[in-house]
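Single-structure report; data block below.
Removed: one protein chain of the complex. Kept in place: all other protein chains.
The block that comes next holds chain A.
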Amino acid sequence: MAIMYALKSSDNEIFEVEQKVIEQSETIKKMIEDGAATGEIPLQVSSKTLAKVLEWCKQRQHKTVENENDDNKGKRKKERDEDDDIKEWENKFSDELKADKDVLFDLLLASNYLDLPALLSFLCQLVADMVAGKMPEEIRRMFNIENDFTPEEEKAITAEHGWAFQP
């Protein structure tokens, strides 16, 4: 019987999660080990974001368990198929985040706060892919960022690496 924990989002929604799934978060794992996690674990993460975090953790957990249960026979083929499945799942996950940048932003903060290095690295790579090859103005538009450089500062920045700002 799997041990379950109740996570409470910042908007008071309760999520029942298996210990193994949620222990991927170093922050929560530490709380459990210290015995501080009795009853509900309050988290400063909104229910919308927490649902996404758990979606990621469950997918990762699923992958590790399956690998442990495999014997070597036919493992290679199975691994290849699984890699394809994971790729497909990750692509879908990425597409959703690209479409809703508020969720992406919240998830970045949450993965940092919950200490989920694999998720954080995945999200940072996603943001990196989104900005690759784009000009600063396009990036500002994409993330709704205000240009707070003075014209003089901007001129100095672009002058130093002029070639990188050529269209």
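One rule holds for everything that comes next: a contact is a pair of C-beta atoms (placed from the backbone, for glycine too) under 8 Å apart; a residue touches a chain by one contact, two chains touch by 3 or more; residues count from 1.
As a convention for this text, contacts and distances are computed from a predicted model.
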Omitted chain (choose from "RBR-type E3 ubiquitin transferase", "F-box protein", "Protein nutcracker" or "Molecular chaperone MKKS") - UniProt protein name: "F-box protein"
Missing-chain contacts mapped onto chain A: 10, 27, 30-31, 34-36, 42, 44-46, 49, 101-102, 105-106, 108-110, 112-113, 120-121, 124-125, 127-128, 131-136, 139-140, 143-149, 154, 157-158, 160-166
